[in-house]
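To start, the structure itself, in structure tokens.
Just one protein chain is left out here, and the rest sit where they should.
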Amino acid sequence: MDALEKFRQETRTWLEANCPPSMRTPMTSEDETVWGGRNAKYENPEAKLWLDRMAERGWTAPTWPAAYGGGGLSKDENQILQQELRRIKARPALSSFGIWMLGPALLEFANEEQKKEHLPKIVRGEIRWCQGYSEPGAGSDLAGLQTKCEDKGDHYLVNGQKIWTSYADKADWIFCLVRTDATKKHDGISFLLFDMATPGVEARPISMISGASPFCETFFTDVKVPKGNLVGELNKGWTIAKRLLQHEREMISGMGLGGAGSGAGLGGLEQAAKDYYGEQNGRVASPSLRDHITRQKMDGKAFALTMQRSAEEAKAGQGPGAASSIFKYYGTELNKRRFELLLEIMGTKGLGWEGEGFTGDEITVTRSWLRSKGNSIEGGTSEVQLNVVSKRVLGLPD
Amino acid sequence: MDALEKFRQETRTWLEANCPPSMRTPMTSEDETVWGGRNAKYENPEAKLWLDRMAERGWTAPTWPAAYGGGGLSKDENQILQQELRRIKARPALSSFGIWMLGPALLEFANEEQKKEHLPKIVRGEIRWCQGYSEPGAGSDLAGLQTKCEDKGDHYLVNGQKIWTSYADKADWIFCLVRTDATKKHDGISFLLFDMATPGVEARPISMISGASPFCETFFTDVKVPKGNLVGELNKGWTIAKRLLQHEREMISGMGLGGAGSGAGLGGLEQAAKDYYGEQNGRVASPSLRDHITRQKMDGKAFALTMQRSAEEAKAGQGPGAASSIFKYYGTELNKRRFELLLEIMGTKGLGWEGEGFTGDEITVTRSWLRSKGNSIEGGTSEVQLNVVSKRVLGLPD
Amino acid sequence: MALVLTEEQQLLRDTATQFFQERVPVANLRKLRDTKDADGFDRAVWKEMADLGFAGIMISEKYGGTDFGPVGLGLVLEQSGRTLAASPLVSTVLLCGSAVQLAGNATQRQEILPAIAAGERIMALALEEGPHHNPTRIATRATADGQAFRISGKKTFVLDGHVAGQLIVAARTGGNDNDRTGITLFLVDPKAEGVKITRTLMVDNRNAADIAFDNVAVPSTAVLGSIDGGIDVLEQVLDIARIGLSAEMLGLVQEVFDTTLAYLKERKQFGKVIGSFQALQHRMAVLFAEIELSRSVVLDALSAIEARRNDVPLVASLAKARLSDIATLMTNEGLQMHGGMGMTDQFDVGLFMKRARVAAASFGDGNFHRDRYASLEGY
Partner (left out) sequence: MALVLTEEQQLLRDTATQFFQERVPVANLRKLRDTKDADGFDRAVWKEMADLGFAGIMISEKYGGTDFGPVGLGLVLEQSGRTLAASPLVSTVLLCGSAVQLAGNATQRQEILPAIAAGERIMALALEEGPHHNPTRIATRATADGQAFRISGKKTFVLDGHVAGQLIVAARTGGNDNDRTGITLFLVDPKAEGVKITRTLMVDNRNAADIAFDNVAVPSTAVLGSIDGGIDVLEQVLDIARIGLSAEMLGLVQEVFDTTLAYLKERKQFGKVIGSFQALQHRMAVLFAEIELSRSVVLDALSAIEARRNDVPLVASLAKARLSDIATLMTNEGLQMHGGMGMTDQFDVGLFMKRARVAAASFGDGNFHRDRYASLEGY
């Protein structure tokens, strides 16, 4: 306890001294997110300063081993660091698929050389990564992917197409699932890393129903990849993929709890309803809407309690529990419903695309409403989630 | 036109003279329904008189050929007869599965001898029929039925069990689906008639969640049936069965439109809500309930319009149309929803089983609520209906 | 009641189907959007629609219309819904044309109706003042000024407001903000001094405008119908628009259903077409049922206008509530069943979802019309 308290004091002092003032203010736009990478531009030099200072201590990846540039913190220490960061309202020094997704996979599955090569650059934000999983013909059936990776003796040759590769047009490297054995399905997939600057790689941004998007279609034409870039065993990539997908699913589930673009700018569902519909005797003027809002709030509360219960069960050593299998499904459906309800509340003010006549908050809700439709598709569709529950949890047969 | 007008005049005059006064009053209980049969009892002698007079003219089966005891009326004439019966609020002279179900099948599929034998007795209400279709192991998969019918040279030998045989304990004869070829499924079923008094036949009433019921379990142990009782060809009984099932389904669909036990005694959903919940400024006091009532009424109206549209299309020679494929599904689900809503409206007054504290209308609603749960099961479950729509109407593959 | 089309109506439907499929496919809407078209609809196409008689479909022959009647108009709107065709049908034909026919004096009819039928006059109804449809919540005031009136107030969500050659403005000549009486309709020149029109860019790429009136002078001849009695006209006109929009949504819903069904038969995952999965089959079968019911409701509502039945308000609310809800449901289900590709702008399903939502919010959504239905039925 004393050691932890000491750690808290030191951390607080260090943060006070090293977190630049502008990094303690809320971001005014998503464009201010620091993603790092070879071509990173910093409108605000303090953002770069903040990144470098945090990276130097390894605190962009606080729990990774110091040997690979990480902070080497214990779970408890990291909790304190996060509390102290929140206390001063510090912006994230670095946002990175390398930290969120790839790093943990490398730590578990990569060889020593690969860890030494890639992890420190991720920590320092030098290399920005993207993830090449889905393909046009392999969505829910991800293991049906067809991007071909041939062994050409001294190198691999990659041909194929990926889709939904977030920020592929801005990333430096990609971690990618490829087919190395066409005669098998799950057991013919490998996990490969390569430089997006390699000849034959092309990324095209995808225009979405909600507008511009970070998603790309990415094409590989005779892309040569050094053989040392294979992570784990040949044809055993599915094991790594499953681990990463689980992680992605958990991130998406959290949406049921609200967050960015969830109408927070409007003060929540009930305040929005009072503002856009009016009130009578302190009640939302439309009784049926009031009832719908209550259903939404009740289900949201029940979902939050269930995530909390699951966490408490895990802490009590009772494992993640069956309840966690429904998080992705329920969280995303709940999020979609909330946006449908927000639009119902906002009437014609929730139907603007851009320009005059609508506030920034209103446009954000409308765009987020459209974007939310993807929640129940990406990271495993709701249908796939329900299949998983009925088969693995309920034991219903094929 | 003139001939029809003349028919109307004659009919009206005959009805005036022949429909006894007590037969022009509403039935006070289901027990007053006249089912006919060998053991029929008539508390009210006028009921017997009314049956005999109507039967003499063949008007218990108005459109059947006079040669088999029917009325021999044209479609138009029958319409007039029904109008005139309604005009004087006449009770049905005879309720009969023989008239509704078996007769039309015999007219289409039976041989001359069978028609002469059975149809006149049906018209006169001398023989009461029941229908032996479902089996404990063959519900949705009716064609999976196993009741064995063996050819013993001069007779058939029937062994097996039926379920949901309405009024089997009161019926004189049964029309029955039996398996005559165990190596085939649909093509191994035959349509057989036999006397319920035959040794080896036993019927036991089934107690339902809604209370006593007309349904029975019926057991056949070495039942000997004359070979002349086979209707249509051996192993071709499924064709007849399909025709009869279609008819049954249409009867059940009508439930979506309301009718017996549908809460009519309470003056409809909105009146019931005002009575059981109270009103404020002329509105149902519970706004969410008011909204649910409106959804129910709107869907009910939309369904009624669709049945009407289908009928108009048929009249205009456009065939029954795809819409008719959804009637069984939608009508029964709608009916179930209405009862759920009625219970919501009635609160604790909708939860009585019998005895003091509840009106007769209230108990009727509660029992009908429970009974309505069977609507989406009998005559082809909702799931089977949706399968049929997706496969036959939408052309979706297996 | 007539829930089956006559031969003449079937012919009209076939003409409309062919016209929209060939001349105004969804690609047209994309072009208007991507070129940031100043009008927001294709004037050449509108002229062709007028030539086919669509613009004058509810206008009597005496005034140059084709007088096909409401059912005919519904068929055209349904087909326009299948291709998301942008046109002034709702603003000019359903709303303003109907208002002039119902309330206009001989001079006004003579001046306006032939111009509408010929496709030469675009009109817009300036009614709404808040984010939710509410025909009596009118704070815009028209103050008598000698023989003339002065109008001041702010209107929003005025369909085709920035391209209209003439406006009909609902303003208060008496009563308080939520009173039924005291509302008067005025014909207003959008170029008059004190009128400020701001086009808003909606999610469905259709036209709507915010319009501010600052002491705008209008002569007494500009009054449409009776002074203080505008609500009766408005309600009839709005019911026509609600039913017309329901017909458009019926086409939209049917198109998304058909497209989704085709996709389910074609898209493969796990080695089989996804349309073979029973969970999706049942959802499609339920949607099929809902659409069949919706078709009946729309046909009945159209024939209610045609037969001048006295239950028009009731069936208008039934149709608008049902179609608004089903359009939301169908576009959501359609998008989900299209999977990731449905999220791309390359596929059309997102465009249908956007249009569905705007049409649903126009002139009363499900909440509004269920409440109205219950009030009309007295509970």
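So that you can tell them apart, the chains are marked A, B and C in the order they are listed, and the count of residues begins at 1 in each.
The working rule: contacts are C-beta pairs under 8 Å (C-beta built on N, C-alpha and C of every residue); 3 or more make two chains touch, one makes a residue touch a chain.
All of these numbers come straight from a predicted model, not from anything done at the bench.
Visitor: What are the shown chains in contact with the chain that isn't displayed?
Guide: A, B, C
Visitor: Which residue, A:Phe175, A:Phe191, A:Tyr276 or A:Tyr329, contacts the hidden chain when the whole complex is considered?
Guide: Considering all chains, including the one not shown, the answer is A:Tyr329.
Visitor: Out of B:Pro45, B:Gly200 or B:Gly357, which touches the unshown chain?
Guide: B:Gly357
Visitor: For the chain left out of this view, which of B:Met208, B:Leu245, B:Ala314 or B:Val388 touches it?
Guide: Final answer for the missing-chain contact: B:Met208.
Visitor: Which residue from B:Gly200, B:Pro320, B:Gly347 or B:Gly395 sits in contact with the chain not drawn here?
Guide: Hidden-chain contact among the options goes to B:Gly347.
Visitor: Kindly state which of the options B:Ser140, B:Thr221, B:Gln246 or B:Gln318 is in contact with the chain not pictured.
Guide: B:Ser140
Visitor: Which residue numbers on chain B touch the omitted chain?
Guide: These residues touch the chain not displayed: 134, 136-141, 144, 163-164, 206-209, 276-277, 286, 288-289, 336, 340, 343-344, 346-358, 366, 370, 373-374, 376-378, 381-383, 386.
Visitor: Going by the touch rule given at the top, which residues of chain A touch the chain that is not shown?
Guide: Counting only chain A, the missing chain is touched by 270-271, 273-274, 279, 282-284, 290-291, 293-295, 297-299, 301-303, 305-306, 308-309, 312-313, 315-316, 318, 322-323, 326, 329-330, 383, 385-387, 389-391, 393-398.
Visitor: Could you pull out which residues of chain C are in touch with the chain that's been left out?
Guide: Missing-chain contacts on chain C: residues 277-279, 281-282.
By definition in this document, only the chains that are shown with their structure count from here on.
Visitor: From the C-alpha centre of chain A to that of chain B, how far is it in Å?
Guide: Those two chain centres are 58 Å apart.
Visitor: For chain A versus chain C, what separation do you get between their C-alpha means, in angstrom?
Guide: Inter-chain centre distance comes to 41 Å.
Visitor: Chain B to chain C: how many Å between their CA centres?
Guide: About 45 Å, centre to centre.
Visitor: Where in chain A do residues touch two or more of the other chains?
Guide: Chain A, residues with two or more chain partners: 288.
Visitor: Quick check on chain C: which residues sit in contact with 2+ other chains?
Guide: Each of 370-371 in chain C touches at least two other chains.
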